[in-house]
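Incomplete set of chains, arranged as in the complex.
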């Protein structure tokens, strides 16, 4: 897939709760095909302390409007600066990057935690385009830390797990009743401990499972080898060979 | 006229890509026309497959970054059999960065690259700060540097560029030593050894504790060293360290570099290399300079 570098305009910025925000980015040109689970490398303006681009996963795509939505959690100076940009500002992106999820299985489960929920909306849409309604299990410490909820309903059955019980079942996603049901494919993105628990469950039960990793990156295109993760076949770039990995190749990582 | 020569090697312009920042070129083919570059210096290649260091390997710093990749690569045989056929027809100079932990490894690898028709030069990396054995060790002592270069010179017959480390008291002495040992050119600077601390976690950011600093932050140090080395040796000097614009490249050329390499800036803007090529031509036009050589080493 061809990678692009282009300027987008911030058409809309929405704050979600205390730590999340979305950027609706409009391109002057038609968007290339974008796969679910792919990400962009955003150039962060204004902040003298931010040197590198920031990798941010693609939350939603609207080909008709030539827009992409990014769902971002403020975790450092880069994301904080992005959260402070005014609508109308231009953002330079390198995109679409990474391999993305493969939309397989007839009875899929999507498991998202916190900011890791971002890539799952566009993924759920892709399933629904194939006439498949995935089970969607979203978790967070509190309801407020689950940035998007209702948006998922059109595309599948949505379940929630919160550690404080403020939404859905109390506990971790892996303790949710929906998690134990039978699936033929699991796609997950979120905190590493959560993804590892999901991966171990999938491996134990022989369910195909894809995990989406979030290592710190420099180049985003597989040139600098800074963002590697251990796989059963050695170091692989999260930016190029990932961010999505089949747990079949991540047994060591999962344990 | 942007054409320059590094020993027998003709470059259509003085802009090369720095090893380890541009992959094998393919990673940037979507963004730029690779044939517009003076050359591509591909990833550090060693005698056998290397996994490199554990993650985290990177830390962002003011106007720069630290890396501790540690020469991850598939090894010279995989390069010759799999990678070389894929990239050898890119219409520019493909130069291989050769690294190792022993003189034998350097020589074996260089000899295998010597046999590849379409690789006109190697860059001998005696300055990697991120490997335990060898690497920078060879580059910080004039005698050892001369020894490695001398041995490689016996088995490698094309243009031999030697990449120097800035982590020394006198880089000019190292440059003179490798010139005497048979180097056709020197490239500098490799990264400066640095360190970053995660104060919330109270531990180093990098798995290796220390790593190599690159980016605009190091440019003044690199320009100074290029100026010192260009005055000390007769062989052509290739300058690198924080170049992100044509003006940056011009600083190195005026300080005495015959060509430059662009590294970390490729991460910020994958099209930066061709912008620098265009910017150099614009400068020459604006100042009515016919030949880039008229400003090389003007200081």
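Labels A and B are assigned to the chains in the order they are written; within every chain, residues are numbered from 1.
One rule holds in what follows: contacts are C-beta pairs under 8 Å (C-beta built on N, C-alpha and C of every residue); 3 or more make two chains touch, one makes a residue touch a chain.
Since we're looking at a predicted model, the values are computed, not measured.
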item	value
Copy-number formula (whole complex, one representative of each chain type shown)	A x2, B x2
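What we mean here is this: only the chains that are shown with their structure count from here on.
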item	value
Centre-of-Cα separation between chain B and chain A, whole angstrom	35
Complex contacts: residues of chain B adjacent to chain A	20-23, 27-28, 30-31, 51-52, 54-58, 60-65, 67, 69, 72, 215, 264, 266-271
Chain A - residues contacting chain B, complex	2-5, 43, 49-53, 94, 215-230, 234-235, 240
